[in-house]
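First, the structure itself, so that you have it in front of you.
A single protein chain has been removed from this complex, and every other one stays in its place.
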Amino acid sequence: MFHIYCPHCAEYREEEEFHAAGQAHIPRPLDPDACSDKEWGEYMFFRKNPRGIHHELWVHAAGCRKFFNMTRDTQTYEIKEVYKIGEQPSVVAE
Amino acid sequence: MTQQNRLQSGGRIDRSKPMTFTYNGKQFTGFQGDTLASAMLANGINVVGRSFKYSRPRGIIACGAEEPNAVLQLGATEATQVPNVRATQQELFNGLVSASTNGWPSVDTDVMGMIGKVGGSMMPPGFYYKTFMFPQSLWDSYETMIRKAAGMGRSPLESDPDTYDNVNQHCDVLIVGAGPSGLAAALTAARGGARVIIADEQSEFGGSLLNTKETLDGKPAAEWVRAVVEELATYEDVMLLPRSTVNGYHDHNFVTIHERCTDHLADIAPVNQARQKHHRVRAKWVVLATGAHERPLVFSNNDVPGCMVSNAVSTYINRYGVVPGNELVLMTTNDYGYQAALDWDDAGRKVVAIVDTRASGKGSRAEAARKRGLNIISGSAVIEVQGSKRVSSVSVAAISADGHKVTGSVTKLKADTVASSGGWSPVIHLSSHTGSRPTWDDQIVGFVPGPTVQKQLTAGGINGQYDTAVALKQGFDAGQKALTEVGLSAAEVVLPKAETLKTDAPMSLFHIPHLKPTSQAPKQFVDYQTDVTAAGIEVACREGFESIEHVKRYTAMGFGTDQGKLGNINGMAVAAKALNKTIPETGTTIFRPNYTPISFGAIAGRNCGALFDPERYSAMHMWHVEHGAKFEDVGQWKRPWYFPQGSETMQQTLDRECLAVRDSVGILDASTLGKIDVQGKDAREFLGRVYSNAWAKLAVGKCRYGLMCGEDGMVFDDGVSACLGDNHFLMTTTTGGAARVLEWLEIYHQTEWPELEVYFNTVTDHWSTLTISGPNSRKLLEELTDYDLSNDNFKFMDWKQMKVAGVPARVFRISFTGELSFEINVQANYGTHVWEKLFEAGKKYNLTPYGTETMHVLRAEKGFIIAGQDTDGSVHPYDLGMGWCVSNQKPFSYIGKRGMNRVDCVRPNRKQLVGLKTKDPKAVIPEGAQAVLDPKEPIPMTMIGHVTSSYWSANLGHSIAMGFIKGGLDKMGETVYYPLANGTVIEAEICSPIFLDPKGERQNV
Partner (left out) sequence: MQHYSGFGLFKHSLTHHENWQRVWRNPTPKKKYDVIIIGGGGHGLATAYYLAKEHGVTNVAVIEKGYLGGGNTARNTTIVRSNYLWDESAHLYEHAMKLWEGLSQDLNYNVMFSQRGVLNLGHTLQDMRDIERRVNANRLNGIDGEVLDPQSIKEIVPHMDCSANSRYPVMGASWQPRGGVARHDAVAWGFARGADSYGVDLIQQTEVTDLIIEDGTIVGVKTNRFGDIKADRVGSVVAGNSTVIAKMAGFELPLESHPLQALVSEPIKPVLDTVVMSNHVHGYVSQSDKGDLVIGAGIDGYTGYGQRGSYPTIEHTVQAIVELFPMFSRVRMNRQWGGIVDTCPDACPIISKTPIKNLFFNCGWGTGGFKATPGAGNVFAASLAKGEMHPLAEPFSMFRFHNGALIDEHGAAGVAH
């Protein structure tokens, strides 16, 4: 069970209070109607799913209800950093 | 019964407290402080079980968690049965009832044993993959036979009378194991002011120091243990957990501990006590001081009762005052093994021989044995044991220096006990739980913990360090390191002085050669519990199972309840030899939680029954209970399903409730619908983006129905939202969808449109919602309010603030039944008050409470959908015939718009929701029935849709249904067929789903 630092609450809390909401940094296309089916499908469904460093979205569901980003190693499960929405990660895959 | 193997003195048992116990129906006596195993050995019980495949008699071989054989059924009553308890870990209590798990008619005279002897040669590893195939039809019978032979103990057949607790813990340092290094670490961390938890699986702290004659500061080691434990107990922030096994080491230093609180007292826990506790610990740092298990050597017939690991022999003598035999032959590859012979000699029984596989042993213990004049046979091995239910003699022969061949002639020695030591395997189980791969250490001939990302320290035996002085020092260092890491300053600790014992290099030997090749020698067991032999491993390797994982899976090595604690390394060594590789080249050994088995009940804790998932009740719940409601589970809510009266059948109830609403007035508790308060200057814009229809022009005081879609355009929730103020809306959702919708709104707001000023708050529980519906609903409400409810003043789809029954209320004039309806929302605390007032006033209108089922029928008469019942995540608004609820004029491309315009979403012949009118008006199509066009088509039939909602309508006097039909909206009037499981076929005509009042006149009066 992960031990997660919520950047909004500024505390470590148990994973049971959170849940993962998939890959981070997937902006909704600004003009959806101009997207082809392929582009729209890729926005909705196609994912990086890396083995290693991953940037993902989490929500402090049973806490402050705020979303935030997490950089995590998907093999060792080590959390490298958490950062707020709108911010960019400082740890990235090589 | 006499305890013929009990010593007159010594050990940590209390001879003044005898305890009786039962094994296989016979009564025996032991003492307080015994384990079941030590008490059995004291009484000379040799056979404790029958092996799983060959049904060979088996005896106790070890003294702790690594024991593979002494696995017993415990329990005096049906409800308190516990299968597969290791006798070596079960403390003795008065009245304990135990039985062996295999063997028929008894473990001593077992018929299967004969079959094992005769048929054993036909059961190489994987034999079942090679046979039982012909004829195919007989597999069921073969399998029944295989299943009967398998298993060990049995499950109780009654519910567990005991309770269990889950406990959350936090600490700076969790120390696993309370042997010399664990205690040194705990003492250091505690003195430094850290919050410490120290857990040990045994009944008392001390670990190896409890089994030894070693001294610390010149005094018995146990005295130092007692002093340390006493000191630790004085610290407020130190938690001592004996009888507590650390079973799982999970990510980010989350550790689970299984504490057995009462298993040493009785079968069933004392009143008001939990039988076991499951601690869920988050530790800043973890110190693994888990020690090591001694490996037995692999030689012919090494499973005959009387064969033990040498350390167990010492432990039974020193800790329990039990000598498990009379004449000992000891075989060892290292100096530590000699200790058993010394202890045996001290106990006054005969050491027949010490067989050292090395050319010579020059360590302190070997020297001591030599000084006593014990018979030491060097460069030799016990190549075979004789005996069936107890060792009777052993064959000793000289072996080559590499240990691969027998080089000398065989000498037979009479003995009843064979202790063997093949060196030690560090207990690295926990460190590998989090994915860290152990690394092989040639120096210590064993695996040690590999690199890890966890905040983990190790000390003592787990590092392959078996000398007490080193163990103490490593424990102390780990304690200091933990203190520094958690920001505390170093502690003052003076470690006791341990005896310095010289140890010589061990020999790397696992598998003892025999005169015959392994395939022909008497069985040499590697994994006792799963009956894996050295020959079996060789067969696996010969057949091409070369990865150690393949070997394990093919032979079942390590798949027992002991998870191969004794056997895995020996097995790897045998495989490595067969494959001509080194041990690390064959792979590594990965352990999974649990370290030792845990009762399911302890993991579940109290989270079963009513606490399995919280039950949510509306404020009027007790009224519903008192009025005989039947309930339906919707999400976590208990919703009234219907309110039967007297001996009514369900259908009679529904007919009565449905008629009452359309004839006069009914009342529904709609409090469970999700309610989300939406505020902010961009609230209106936000609703326009998440709903498929338009919200820009909804005036204050008005309500509107909306559909919510995913980005794929598929409907996932619906509900009515009301405009409370220009910047303020109240959104309703389905009962089950409330939490999901709230998170949906939040994720878009927080990640996509943070520039919109809008706030969401869940207010479901703040309000009670009382829906009165029917032609008399206005008259009824008028009796409880002064507000002008006339159609001119309070129009359909308006909401008004007013007082109802003297309390403030928001009343919504919306309708899910198609009747004149008012949804009265009051503060939840007033719910029952208003509900009861409505009934007082409603008597003369025959006000009838109705539940979800009548609500479903009434809305279906009107063709209204229920999200989740008439939708399944694969339908968009147009599929539902609800294009009217989609606005493509909105400037913002709302969620769902792009998705519902993908190629597959705009193709013809999609499944569309239609009404269905059965040819036989009395026939109700079962929900879930599948539609076909040709009922005579052979299977597989071409299905064109299914029924989502279907009811008997008392109001209409015929059945009604809604369902999906491919291209259904263009097929009005056509006939479809529903072939049912009972062979009948229901014929139905496709029609509009609105069966009643298509113009909506009844709700608009």
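Going in written order, the chains are labelled A and B, and every chain counts its residues from 1.
We take it that a contact is a pair of C-beta atoms (placed from the backbone, for glycine too) under 8 Å apart; a residue touches a chain by one contact, two chains touch by 3 or more.
All values reported here derive from a predicted model rather than from experimental measurement.
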item	value
Contact list for the unshown chain, restricted to visible chains	A, B
Residue touching the undisplayed chain, where the options are B:H293, B:K565, B:R704 or B:R902	B:R902
Candidate in contact with the missing chain, chosen from B:N326, B:S508, B:T588 or B:Q869	B:Q869
Residue of B:E546, B:E648, B:D663 or B:E783 in touch with the missing chain, whole complex considered	B:E546
Contact partner of the left-out chain, one of B:Q3, B:N69, B:Q454 or B:Q563	B:Q563
Touch with the omitted chain, as defined above, among B:D613, B:D788 or B:D970	B:D613
Option from B:A76, B:A99, B:M152 or B:A227 whose C-beta touches the chain left out	B:M152
Positions on chain A contacted by the hidden chain, ascending	1-2, 15-16, 19-20, 22-23, 37-38, 40-42, 44-51, 54, 56, 72, 74-77
Where the unshown chain meets chain B, residue by residue	80-84, 121-122, 124, 127-134, 136, 139-140, 143, 146-148, 150-160, 162, 164, 166, 248, 250-251, 254, 256, 280, 433-435, 517, 519-520, 535, 539, 542-547, 549-550, 553-554, 556, 559, 561, 563, 592-594, 597-601, 603-605, 607-613, 615, 632-634, 712-713, 868-869, 872-874, 899, 902-905, 926-930, 932, 939-941, 943, 946, 948, 979-981
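As a working rule, only the chains that are shown with their structure count from here on.
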item	value
Rounded Å distance between chain A and chain B, as computed from the means of their C-alpha atoms	27
Of chain B, residues touching chain A in the complex	250-254, 282, 434-435, 453, 711-712, 743, 746-747, 750-752, 754, 893, 897-899, 902-903
Chain A residues touching chain B - in the complex, by the definition given at the top	1-3, 14, 21, 27-28, 31-33, 35, 37, 40-41, 43-44, 57, 59, 61, 65-67, 75-79, 85-86
